[in-house]
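Structure provided below as structure tokens; questions to follow.
As you look at this complex, bear in mind that one protein chain is not there, while each of the others sits in place.
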Amino acid sequence: MILLRLISWPYVRKHLLRSILTTAGIALGVALLVGMRTANDSVLRSFNDTVDRIAGKAQLQVSAGDAGVAEDVLERVQAAPEVSAAAPVIETSVETGLAGQGKMLVLAVDMTGDRSLRNYDFDGGDEDVIDDPLVFLAQPDSLIITREFADRNGLRTGSKVSFETMEGARQFTVRGILKAGGMAAAFGGNLGIMDIYAAQQVFGRGRRFDRIDIGLAEGVSIEAGTAALQRALGGGYEIEPPSGRGKQFESLLRIYNTAVSISSLFSLFIGMFIIYNSFAIAVTQRRAEIGILRALGATRGQIRALFLGESAVAGLIGSTAGLGAGLAFARSLTGVTGRLMENIFGVPQNAQEVSLDPRFLVGALALGVVVSMIAAYIPARSAARVEPVQALQKGRYQVLGAGENRARRWAAAACVALGLACLWAGAYRPLAFAGYSLTVAAMLLLAPFLSLELARALRGPLRRFKPIEGSLAVDSLIQAPRRTSATVAALMLSLALVIGQGGVARASYESIRGWVDTTLNPDLFITATENIASRGFRFPASMIPEVTKLPAIEETQPVRTARVQFRGKPVMLVAIDMESLGRRVRRIVVAGNIEEMNRRSAAGQAVILAENLANLEHLGLGDMVEIPTPRGGLRLPVAGVIRDYSNQLGSIFLDRKVYIREFQDDTVDLFRVYLRPGVAPEEGRRQIIEGLGSRRRMFVLLNRDVRDYVLGLTNQWLGMTRIQVIVAVLVAVLGIVNTLTVSISDRRRELGVLRAVGGLRAQIRGAVWLEAAAIGAIGLVLGLSAGAVVLYYELQVIQRDVGGMPLAYIYPLGVAATLIPIILGAALAAAIVPAEAAVRSSLVEALEYE
Amino acid sequence: MSERCIRRFGGALLLPLLIAPVLAQDARQIVEESQRRGRANSQRYEGSLEVTGANGKVSRKSWNYVRTGSYGNSKAIIRFTSPAEVKGVALLIVNHPDRASDQWMWTPAIGRDRRIALQDRSTRFFGTDFSFEDLEERDVDQYDYSMQGEEAVDGAPCWKIESRPRKGKTSQYTRSVVWIRKDNYVAARYENYIKDALARRLRQSRIENIQGIWTPRLLEMTDLRRNSRTALSFEKLEYNVPMNDNDFTVQALRREQ
Partner (left out) sequence: MIRLNGVSKQFDGKRKVVALDSVDLDVARGELVSIVGPSGSGKSTLLNLIGGLDRPSSGKIEIDGRDVASLSDDDLTRLRRDKIGFIFQFFNLLPSLTCVENVALPLHLKGLPRKEIESRARDLLELVQLGTRMDHLPDELSGGERQRVAIARALAFNPPILLADEPTGNLDTHTGAEILRLIHDLHDRLGATVLIVTHDSGVAQSCPRTVTLRDARIAGDARR
């Protein structure tokens, strides 16, 4: 410790800017990791918190995916002797229309029986603050709100609140106010309670509930209760403790979480290079100091410990700063992530609070420290190996030995070979990741050699461009490959990441657009919510003839999409008239015969799978798909596999007749509407709204709107991963600044001599700028090439592990073209401060022998 | 759970007792006789309700009531007539001798009927000071009775009888005291205790002889914990009116009257 204070601290103080830049690398990586993870956790935590709070004393919940449960199920549940209380629930979210209040989670219950499960702690200490229970039940506009929400919006008993329902915007009357805390804190206090039968009507549930909450009789265990209910109800129902909903949501979040984690770790990896680079440089610069220490009796262990200690402190400071920044970042990101999740998965979110997981935070802190120490390990080891005699001699620097270079090349070749072998070895997931890692390793091993060669290649052109500045710049690179190679490697890695992400984004976008073009071909869509993914509102079956009979309409396809549990994962069940769909949509067939799959699925004898589901679950033609349904379970063979991007966890298409029969649910989420030839979409929309819109809440979307929506959402999703790319570039730029600062302080004497013999300030400045530009250019060449490889692997990983969707390999030339000016610009910007420092340093001081 | 809750609405509270010779001075026999005298095959009245909260706020409701069927097997319909917010809301109560009664509610504004799931008998009856238990018909066998002496209520001599729920029988009350008039066997007052504290007091007055059945036409329930009271009065009371069984179904509930 004393050595850290005596030896390291003065060095850090002297190179403050560089030290800050070095720790900034770790700080950014940790900030990103903490920010993204915390935001995701907060969304999940707030979801779970809401689930917990509104579950009350319920021990089990009976549901059937999005299909809901019929009313008679309630009686069957109540009849079970293991059940002490059973209360039906409808849960949905609505826009409050109050400025700044966002969404309200509406919990609809049967107030006459619900108190045995939930504690409605009404304001005023007693229930009579539901002004009049009979009025509450009698009037469908009755609403109970929380004290917090009431105070925020100046509402009292009797106030009116309006929100969108199936019947258009409707006014609700506040007939009760829940005391703060407990259930009232669910969904950030934006909780509304209404009568369940009124909710069936205003939210289009028909005679169904979303689920039934259950309290078990005394002495009945959760397991026994579950088993008893399973016996009483038969298959097709999910009987789970309330926490099961959190797990389902978590599995929806999983893909997003994976993407976020990978990129955060990648940027931490790049941060590691910055640390490595800084320490390698520091060891070179401090060789004399190390020599003195060794001469005075410092052991190798002491020298190594000194540098590792420095890196640990740097890591600690960096990760602490990163932690702070990450939490600040999470604050603004939580809402954004919540909204994105809501838009994509249709699960209402109101995450406001950032929730902290102390274990994760400590872990992130430790990760930062460990990463920093790992990065410093090699420099620390070479510091320990410094021979005191050589170190005490002035002016001799280590150069990269020819042998070392050769060894690296051999190792790189081995990595490439192994990587290729892994690739050929096939679909086994760890092998794919191993191949990826090996390839990255090969690129890193080759980076010093390649950057040296590229620097040599650059010498000619640069000298022709500016004879003095050019050769100064390039020679600096060639003479001290150690100084630049880590920076180049970091730059290369981050650019490769950008290209990889850009390519994935581009490929996803292209694939989705292709799918949108072929599949989303109806002229109009009628939905119950602005958000197509949300299934909080539904249309009754009785609306189908009303739509069909409009003169402008040639054909309409009612669609019901319901999330159901399939092999433990929440996949999307798409119920639609398969005959009509087969006729109208030219689907991209991956497996199977198009006529046959249309015929068999239309006849209700088979299902069609989305390609991603087939890939993820290894399902093929003829395989049986089993879906639990209230009727006891559906078992149908796969007649075809088609390309479909409607759901990330995969979709199962089946005929609407089968769905209605199996789930006893004839509601509709979405109408796909085909107009008669010659009818303008706007005219069709006018007719629908005039014909039906006055009675119902509905949104009639033009084909264009839906396309824009889907593609916009795709962009939004990809945008979240883009944040990491920005950070990666930032980290690489830090590396350039770092390297240049060192390069200039190393060559102070050289630059001083140059000025002493008549070099102009502009020439010195030019040399520094050219050096920066050369590093940028080398990094670009290597990074853009490495990106081509990284992209290939990323597509493989996504296809095999995450999305199950094959994406076309398209090199993102546009991204590459934008990166060139960005990186060169960033390199030049990074050179400004070091160049000025070089120009303004005192000549006498520079020439003085240290 | 919801066994006999509403039954009492047309039961002991509303069916006062006939004058009869005092055959037995035994407490239990007096209570039994009091119940027996109140029985009728059917009943109809127009009720009005006035709830006065602790803060002095008064809310009023009125309804029509019809009941048919024998004791323990009766069916009743309550249909609210005012105020406007609850007009048309109807309750159907079907009692079964061997199991819990079934209850449905029709809410015209929502346009559908619903089963009422009552899971706690101590819950207040739709915002009044009566709990569902208070409206139940008391099964004589569920309590132990003891004579506490004689006391006059509003000048009328009464037997003062204490009842306690038998072991294994649940009630929100620890004990109750009823004052039964010696002249007509009508209960003039109830006092219900939770632990040692008086929780609710019911006064029955305006006792009139209607078609040979002595009937109190004003019931005043005071909840001493909440400091609020509910007054219930009956108009156009008739007994033994011919009724059609088909009018006591969920389908009939939907038909506006």
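Which chain is which? They are A and B, in the order written, and residues in each are numbered from 1.
Quick note on the criterion: contacts are C-beta pairs under 8 Å (C-beta built on N, C-alpha and C of every residue); 3 or more make two chains touch, one makes a residue touch a chain.
This is a predicted model, so every value here is computed, not measured.
Visitor: I'd like to know which visible chains would be in contact with the absent chain if the whole complex were considered.
Guide: In the entire complex, chains touched by the missing one are A.
Visitor: Just one of A:Pro81, A:Gly158, A:Gly297 or A:Pro430 touches the chain that is missing; which is it?
Guide: Of the listed residues, the one touching the omitted chain is A:Gly297.
Visitor: Would you mind spotting which of A:Gly234, A:Gly324, A:Pro388 or A:Gly514 touches the chain that isn't drawn?
Guide: A:Pro388
Visitor: Of A:Glu289, A:Glu555 or A:Glu750, which sits in contact with the chain we cannot see?
Guide: A:Glu289
Visitor: Using the document's contact rule, name the residues of subunit A that touch the chain not shown here.
Guide: So the residues of subunit A touching the missing chain come out as 2-3, 6-7, 10-11, 13-14, 288-289, 291-302, 387-389, 392.
By definition in this document, only the chains that are shown with their structure count from here on.
Visitor: Starting from the mean Cα coordinates of subunit A and subunit B, work out the distance between those two points in Å.
Guide: 62
Visitor: If we count contacts the way the header does, which residues on subunit A are in touch with subunit B in the complex?
Guide: 75, 78, 85, 87, 110, 112-113, 115-116, 126-128, 130, 132-135, 137-140, 195, 197-198, 201
Visitor: Would you mind writing out the residues of subunit B in touch with subunit A in their complex?
Guide: Listed in rising order, the residues of subunit B that touch subunit A are 53, 59, 61, 80, 85-86, 89, 105, 107, 109-112, 114-120, 123-124, 126-127, 226, 228.
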